[in-house]
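Every protein chain except one is present and positioned as in the full complex.
Presenting chain A:
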């Protein structure tokens, strides 16, 4: 169990109220029709699973139901930062 800060509610709440939606900042190809199968496949199915810093989308599903981003260390589970949708991370892997 750990606490997560919701940037919309403006306070820490129990992990149980949240849901992790995996890798953040996935950009949809601007022109899907011109994608190769490999490009489209990478966009649809392939996700990073780093050991260390990872940028993830979380959803405050039992609370305000807003999506936001989290930079988390997958080894220690430590949350380095939380930032709103549309914003960029300040903490990035070397």
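Definition applied: a contact is a pair of C-beta atoms (placed from the backbone, for glycine too) under 8 Å apart; a residue touches a chain by one contact, two chains touch by 3 or more; residues count from 1.
Everything that follows uses one rule, which is that contacts and distances are computed from a predicted model.
One chain isn't displayed here; going by UniProt, is it "Amino acid ABC transporter ATP-binding protein", "Phosphate transport system permease protein PstA", "Sarcosine oxidase, gamma subunit family" or "Succinate dehydrogenase flavoprotein subunit"?
In UniProt, the chain excluded from the picture bears the name "Sarcosine oxidase, gamma subunit family".
Touching the left-out chain: which of A:62, A:75 or A:93?
A:62
Pick out the residues on chain A that sit against the missing chain.
With respect to the unshown chain, the touching residues of chain A are 8-11, 13-14, 16-17, 62-66.
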